[in-house]
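For this depiction, one protein chain was excluded, whereas all remaining protein chains were kept in their positions.
Showing chain A:
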Amino acid sequence: MTIVCVRFQLPSTREALLPELLGLLEEFTPVVEALPPDGALADLRGAERYFGRDAVELASVIRVRALARYGVDCVIGAGPGPMLARLALRDARPGLTCAVPEAGEREFLAGKPVGALPGVGTATARTLCEYGLDTLGRVAAAPLSTLQRLVGARTGRELHEKANGIDRGRVVPNAVSRSLAAERPFDRDELDPGRHRRALLSAAEELGTRLRSLEKVCRVLTLTVRYADRSSTTRSRTLKEPTAHSAALTGTAYGMYEALGLQRARVRAIVLRAESLGPAEQASYQLTFDPVDEKIRRVEQVADRIRAKFGPGAVKPGALAA
């Protein structure tokens, strides 16, 4: 019962707060793994001895500190391994930490649906349910060979172990690799490609600005289009080079949008997400002989400075001004 999984209740506008919250956890233990966009795993094995409290008590301390210092509430699950901590998190509520007892993993898992297990996606879960293996208890009881026939050798073995409470996971300290998202909802079913593109432009601009202010670059851009019937389409594209440059992000976003070829789709929202973030100073940048590129970046820098001084709405692309 030494690993905790924390989920901060961060509104998407305050995602940038995550690194600081991770810092808060690092006051207890150096072994902290970020689970973007709003969670983290922390290994409290040393901390328990150091602070003389068990994980559940430490969880209360973490929550109080997060609330006091950042005004952010959090939900915490605790367990002997990362997987169990994550599963415990599902049962936890603010103020009520859920902990998996040391020897009671199997009982704890038995009633859980298979889909709750990390690493079991909807497809695997559907397959398992088709064969009546809808709870982890039943999965644990099924013969290993059958599981392997069902979902493949490796997945089957892992599934079997996990369902039996054998948690081989470790908390791996990592730097924040987070993502930033910008959402543009429409107040009615929007079909006009012009307005879609405006939304994309404005979202890409926002992402670029936010990335540059965090001094990050992103490697992958993801476009999610949400439709009126609550379904959505998602497309991801890896950028030629990691960048925070708005024009590059916009171009990629447009490319993904055009590839969808939407005509009559009733679009209710467009979400653009910058993923695989990394520090800006480590990004490579292909120089060209084209002075235009250079100029645009120069303009962007100036615009950023103006925004810093006069507020985020001070400068924007002409297409968005109207």
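By definition in this document, contacts are C-beta pairs under 8 Å (C-beta built on N, C-alpha and C of every residue); 3 or more make two chains touch, one makes a residue touch a chain; residues count from 1.
One rule holds in what follows: contacts and distances are computed from a predicted model.
A.B. asks: Name the chain not shown, per its UniProt record: "Metal transporter", "DNA polymerase III subunit alpha", "Cell elongation-specific peptidoglycan biosynthesis regulator RodA" or "Glutathione transport system permease protein GsiC"?
C.D. replies: In UniProt, the chain excluded from the picture bears the name "DNA polymerase III subunit alpha".
A.B. asks: Based on the whole complex, identify which of A:Pro11, A:Gly52, A:Gly71 or A:Gly132 touches the chain you can't see.
C.D. replies: A:Gly132
A.B. asks: Which residue, A:Ala40, A:Leu136 or A:Leu150, contacts the hidden chain when the whole complex is considered?
C.D. replies: Candidates A:Ala40, A:Leu136 or A:Leu150; residue touching the omitted chain: A:Leu150.
A.B. asks: Touching the hidden chain in the complete assembly: which of A:Leu35, A:Leu260 or A:Ala283 does that?
C.D. replies: A:Leu260
A.B. asks: For chain A, enumerate the residues touching the unshown chain of the complex.
C.D. replies: So the residues of chain A touching the unseen chain are 113, 126, 129-134, 138, 142-143, 145-146, 149-150, 188-189, 191-192, 225, 227-231, 233, 259-266.
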